[in-house]
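Every protein chain of the complex appears in place save one, which is left out.
== chain A ==
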Amino acid sequence: LCAAADIQKDLGEMVKKDKVVVFMKGTPAQPMCGFSNAVVQILRMHGVDDYAAYNVLEDQDLRQGVKVFSNWPTIPQVYFNGEFLGGCDILLQMHQNGDLVEELKKLGIKS
């Protein structure tokens, strides 16, 4: 129980430490799931290269903890400025309707 509380606190800090934070299966260089790969590709298309990516496959506590933290049942998960943005479907739709460019602008990232 103590470990679970710790990871929630850690996650609060992890999502705020970098402007763009992704929890995914695998790494940006080697995604281990199509959905995680889609997120990596979308970010790349918008010229977002500098972001924090955490591999949930390497840490089961992190994998379960992040689902509780965001109240979101699936991986990948994307955070902008410490705020939960969504999973793969949401990022894809924001990419398609232009909202992603606007959100990145708010972060000072020009895509």
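By definition in this document, a residue touches a chain if its C-beta (ideal position, glycine included) is under 8 Å from a C-beta of that chain, and two chains touch if they have at least 3 such contacts; residues count from 1.
Note that in this section contacts and distances are computed from a predicted model.
Asks: Considering the UniProt annotation of the chain absent from this complex, which name among "3-methyl-2-oxobutanoate dehydrogenase (2-methylpropanoyl-transferring)", "Vacuolar protein sorting-associated protein 26", "Mitochondrial ribonuclease P catalytic subunit" or "BolA family member 2" applies?
Replies: UniProt protein name of the non-displayed chain: "BolA family member 2".
Asks: Could you list which residues of chain A touch the chain missing from the display?
Replies: Contacting residues on chain A, toward the hidden partner: 35, 71-74, 84-90, 93-94.
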